[in-house]
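Shown below is the structure under consideration.
What you see is the complex with one protein chain gone and the rest in place.
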Amino acid sequence: MEEKPVHQEHKNSPGYGYNILIWLTLISLTCVSVAVAGLDLGAYILLTALVIATIKSTLVINIFMHIKFDDPIFKLFFSLIIFTLFVLFVLTAFDILYR
Amino acid sequence: MFEGASYYADKVDTTMLIIVGISVFFLIGIVAAMIYFVVRYNHKRNPVASQIKGNNLLEAIWIIIPLFIVIGMFWLGWKDFSRLRKITDYAMKIEVTGRMWKWDFKYPNGKMSDTLYVPVGKTIKLEMRSADVNHAFFIPALRMKEDVIASRNTYMIIEPQKLGEYDIACAEYCGLNHAYMYTKLIVVPEDVFEAWLAGDSANPSAALSPATIAKLEPKNENEYAKFIRNHKNFELLVKYACVSCHTVDGANHIGPSFVKLSSGKTEVVRDGKKITVEIDEKYLRTALLEPDYEIVAGYSPYTMPTLRGRVSENDLRTIIELLLGKN
Amino acid sequence: MSNSISTSIKSFYEYEGKHRGILGWILSTDHKRIGLLYLWSMVGFFLVGVFLGFLMRLEMLSMGKTIMGPQTYNAIFTLHGIIMIFLFIVPGIPAAFGNFFLPIMIGAEDVQFPRLNLLSWWLYVTGGLFAIISLFLSGGPIDTGWTFYVPYSIRTTTQVILPLIAAFILGFSSILTGINFITTVHRMRAKGMTFFKLPLFVWALYATGWIQIIGTPVIGITILLVIIERVFSVGLFDPALGGDPILFQHLFWIYSHPAVYIMILPAMGVVSEIIPTFARKHIFGYKAIAFSSLAIAFIGTLVWGHHMFTSGMSDTARWVYSFLTYIVALPSAVKVFNWVATMYKGSIRMSAPFVFVMAFIVLFSIGGLTGLILGSVATNVHVHDTYFVVAHFHFVMFGGTGFIFFAALHYWFPKMFGKMYNEKIAMTAVGILTIGFLMLYFTMFILGYEGMPRRYYDYLPQFQFLHILATVGSWVLISGLLLMFGNLLYSLRKGASAKANPWNGMTLEWMTSSPPPFENFNYHPEIKFGPYEYEHYEEAVKDEYK
Partner (left out) sequence: MSTNSHNIAHHRDDFGSKMGMWLFLFTELILFGGLFIMYMVYRVEYSEQFHLAAKELNLALGTINTLILLTSSLTMVLSIVAIGRGSKKISIFYLISTILLALGFMVIKAFEWGAKFSHGLYPGGTELANLSNGEVIFFGMYFVMTGLHALHVLIGIVILSFMLVFLLRDKINKDNYIKLEAGGLYWHLVDLIWIYLFPLFYLLH
C-alpha cells in the first residue's frame, strides 16, 4: 500500500500572510468585476464576467483548496471533471445553437 | 420487411439491409469462432493451454477495420436523412396539431381534417406542434417520425410516392389512450386531392374508400414499370436522382412519369411549338444532356439539371437502354 | 504468503461482531455482508420486476383488454422500468458482487469507507421502500414511464413525487458506492498489486465508479427540478411557462445514457474473469480490455443525444451524436473480439458460468450489432420508440447484464456460500433461458421494424401473431428463471460443500477459504503474478487452495 506519512503535503503549504494576500486579490477582483459590469461592454459583459470568475475560482481551487500543493492525482482528477463538464456544455450547445 | 411508400422509405430499407448484412456477417463470425474454439480446445482435446497474452497488430486491425465500417454506416444513415431535412422547396405546408389523444391537420386554405390527405408525388412539409404533452408523429410506411412538442414547432418533410392508405401512430408515450392515437395517411392522385381540398369537408372519405383508391391505381402500372423497377440497372436512376422527379408508377411528379415512355411517342414543346416526337435513343440522349431543348407538354422548362459532365458515356448508354425497355 | 490454513477458521458468517442475529447483518460494515444484503434485496426486486413483465406480456397476448385496463398497464410498464433499472440493473453487479469481491480481489480487508458502504445499502432499501409506498398514496401508481418525460410527468395526476424522491435516493446510494470503490482501488491494493495486475473485474468497477460520479448528479438535479416544478410550478421545464421539454431530455440522458454503461461495464468485467478461469489461459489483450473500459466510460458520457434523434433536436446535433455513437461501438467490439480470442488454444472446461458467458456473447453481440442500426440516423428515426428499441435494450441489458449477473451468481456461488450447485440443472436452465429469451425479444425486432410503437396497451391486427409468440416466449423464459433460482436455493441448503478454489482460478478471491473469513485473509496477501498468468499457477496457488 502506498502509505503516505501523515500530512506530509503541508510542509510546503502557505501560512497566514500568503492566504491573506490571496484573499485581497479575490476581493479586488470582485470589485473589478462589479465596476466593469457598470460599463457598457455589450456582448463582452458575459465574457469579462466569466474570465474574472474563472481567475477567482482558479485561486480558490489552487490555494485555498490546496490543489497546487497536494498530490498530482487530485489535479488530474479535477481536470478530468472540468473537461467532462466542458464537453457536456459543448455538446448541449450543438443542439441549442443550431436550432 | 413491409413495403415502404416513398423512395426515402426504400433507401432506409436499403441502409437497414446493408447494416444488417454486415452485422450478420460479424455475428456469424464471432459465434462460429467461439463454437469452434470451445469444441477444438476443449480440455479433453487440449489438456494444456498455450499462453498467448495478446497481439498488438491484431488489436489495431480490429479497431481500425470496424472504425471504417462504422463511419460508412454513419454516412449511409445521415445522407438520405439530411437531404430530406434540407428541402426548402415544397409544394404545400400542412399544420399538424397533436393533442391527447388525436391528430388535427390544417391545410393552407384553412380546411381542417383529422385524416391526413395528401397528393401523390408531391413534397409536403408538415409543421407540427403539440397542444399539451409530447407526442411523436410516426408514419411507418414512410419510415418517418418526429416528436411533437408544445414549446415550438417541429417539422417533417414527406414525399409519398405510392397511392394508398397508411397508418399514422403516436410514438411518444402520452398517457392513458396513447395506444389509440392512430389516424390515417391517405395518398391520392393530385386531381382527387384538389377536389377534396376545394370541396365540402363534410364527407371526404366517401369518395376515397379503399375500394375507390384501388380503382384509382394507375392502369399503366404495367409491364414496363415492373421491368424498370426490377431491372438491375434501376440503381442508376436512383444514383443520378432521376427518380426524385420521375416516378415509375405512373404518378405525375415534378417531371412526367417514366411509364409514359412506354407509349413510344410523346408531345413536346420545342421553340414554343407543340410537336409529337418518337421516343428513341436520339430523343432520350438529347433529353438527358440538353433537357431544355424540348419539354414534355405540360411541364415547365429549366427544371431538370443536365447530366452532361456528370455521367459517363457507359452509364448514359445503359440508362437510355433501360428507359427504352431493352435489356 | 506464509500461512497455514486450518479448517477451524471461522468464516464471516460465524464471525461475531457488535450485533447479533438480524442486526448483525443490517448494521454490519463488513463488505461481504453488505454485498449479500444487496444480493438478496436485488434478487427480490428482480423477481417483482419479472412478475410485472409477465403481466405485461399476458396483457399483450390478445388485442383489446386481456387482463387489465390501460391505466394499470401504463403503471405496470413504468414500475417494471423503475424497478429493473434503478433497483436491479444499475446497482446490480457492482453493489452485490463488487462489494463482495472488489476488496478481496485487491487483497484488502474491506472497502475504504465501510460505514459509508452500509449507508449506501440503507439508502438503497429506503429508495426501494419509497417506490413501493408510492403505489398506495394519493393519485395511485406512477404512469410516466421510467423516463419521467416532461411535460407529462408534470401534468399527470398520479403519484410522481415519491417515486422521484426514491430515484434520487437511489442515485445517492450509487454515488457513494462509486466513491468507495475508486478510493478503495487507489488506496487499498495489496503489496505488489500494481494497476496492471488488477483483475479486469476491478478495472471495470473502477471505470464504473467514475461514471457513477460523473453521471449520477445530473439525474439528481433533474429529478429535483421535476419535483420543484410539480410543487411550485417554477416553469423550468413546463412549456406553458416558457420551459423547454427537450432540455429535460438532454439532462435526463446525460445521466441515463452513461447509466447504460454503469449497467454493462461490470458485467463485461465479470466476463473477463470467467473466460480465463475456464479456458485456463491468460486473457487476450489485458491492456486493450482495461483501457476499453475507460474509453467506454469516457466516450459513453458523450453520446446521450442518440436517444433524442426524433426529439426535435437540431440537425447538427443529430449528426454529431450519431457519429460519436458509432465511435463508442468500437471499444465494446474490441472486448468481444478479445474474449473470443482468449478461447483460442485454451483448455476449455464447459461449466455453467462459462455456458452463461457463451449465451451472453451471442445475445450481447446481437444487442450490440442492432445498436448499429439505432446509431444510424435514418434507420433510428424509423425504429425509434418502437418494439425494436425495446428488443435492443433487453438484449443488451437482460441478455448482457442479466445473464452475466446469473453467470456471476454461479461463478462465485461456492465462494459466497461455501456450497456447490447442481451443474446439470444449471446448464439446462441456461438452455431454456436462451430459447425463451430469443422467442420473447427477437420477435420484438420484427414487430418494431413493422411499426409497432412501444408503451402501447393495444395493437393492430397485423401484429397479433408475433405478440402471441413473444408472450409464449416469456413463459419459457420465466420457467428457465424458476429452474435456475430453484437449483441455487436447493443447493444453498443441500449442496455439497465447496472447496476454496473449485474452478482453479488465479485471482485473489480463490486464495482464501470458502466462504472467506472476516477481513478476508488470514495472511497478508502479496502479489507476484498477474491475475491470469496460468503458467505460474502452481507457484501462485498454495496447496491448500487447489
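The first chain written gets the first letter, and so on, giving A, B and C; residue counts start at 1 in each chain.
Convention: a residue touches a chain if its C-beta (ideal position, glycine included) is under 8 Å from a C-beta of that chain, and two chains touch if they have at least 3 such contacts.
Keep in mind that what you see is a predicted model, and the values were worked out from it rather than measured.
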item: Which displayed chains the unshown chain touches; value: A, C
item: Residue, one of C:His250, C:Arg280, C:Lys419 or C:His467, that touches the chain absent here; value: C:His250
item: Chain not shown: contacting residue from C:Ile93, C:Ile214 or C:Met343; value: C:Ile214
item: Touch residues of chain C, complete complex, unshown partner; value: 3-4, 10, 15, 29, 109-110, 112-114, 116, 175, 178-180, 182-183, 186-188, 213-214, 216-218, 220-222, 224-225, 228, 232-236, 241-244, 247, 250-251, 254, 517-519, 522-524
item: Where the missing chain touches chain A, by residue; value: 3-4, 6-7, 10, 13-16, 19-20, 22-23, 26-27, 30, 33-34, 37-38, 45, 49-50, 52-53, 56-57, 60-61, 63-66, 70-71, 73-74, 77-78, 81, 84-85, 88-89, 92-93, 96-97
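Convention: only the chains that are shown with their structure count from here on.
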item: Approximate Å spacing (C-alpha centroids) for the pair chain A, chain C; value: 37
item: Distance between chain centroids, defined by C-alpha means - chain B, chain C (Å); value: 40
item: Chain C residues counted as touching two or more neighbouring chains; value: 246, 315
item: Residue numbers on chain B that touch chain C, as the complex places them; value: 1-2, 11-12, 15-16, 19-20, 22-23, 26-27, 30-31, 33-34, 37-38, 41-43, 46-55, 58-59, 62-63, 66-67, 70-71, 73-74, 76-78, 80-82, 85, 132-134, 136, 138, 140-141, 143-147, 149-152, 154, 167, 169-180, 182
item: Chain B partner contacts - residues on chain C that touch it in the complex; value: 70-71, 74, 143-145, 149, 151-152, 155-156, 239-240, 242-246, 279-282, 284-288, 310-312, 315, 318-319, 322-323, 326-327, 329-330, 333-334, 336-338, 340-341, 343-350, 358, 361-362, 365-366, 369-370, 372-373, 375-382, 384-386, 449-451, 453-460, 533-535
item: List of chain A residues in touch with chain C within their complex; value: 1-2, 73, 81, 84, 87-88, 91-92, 94-99
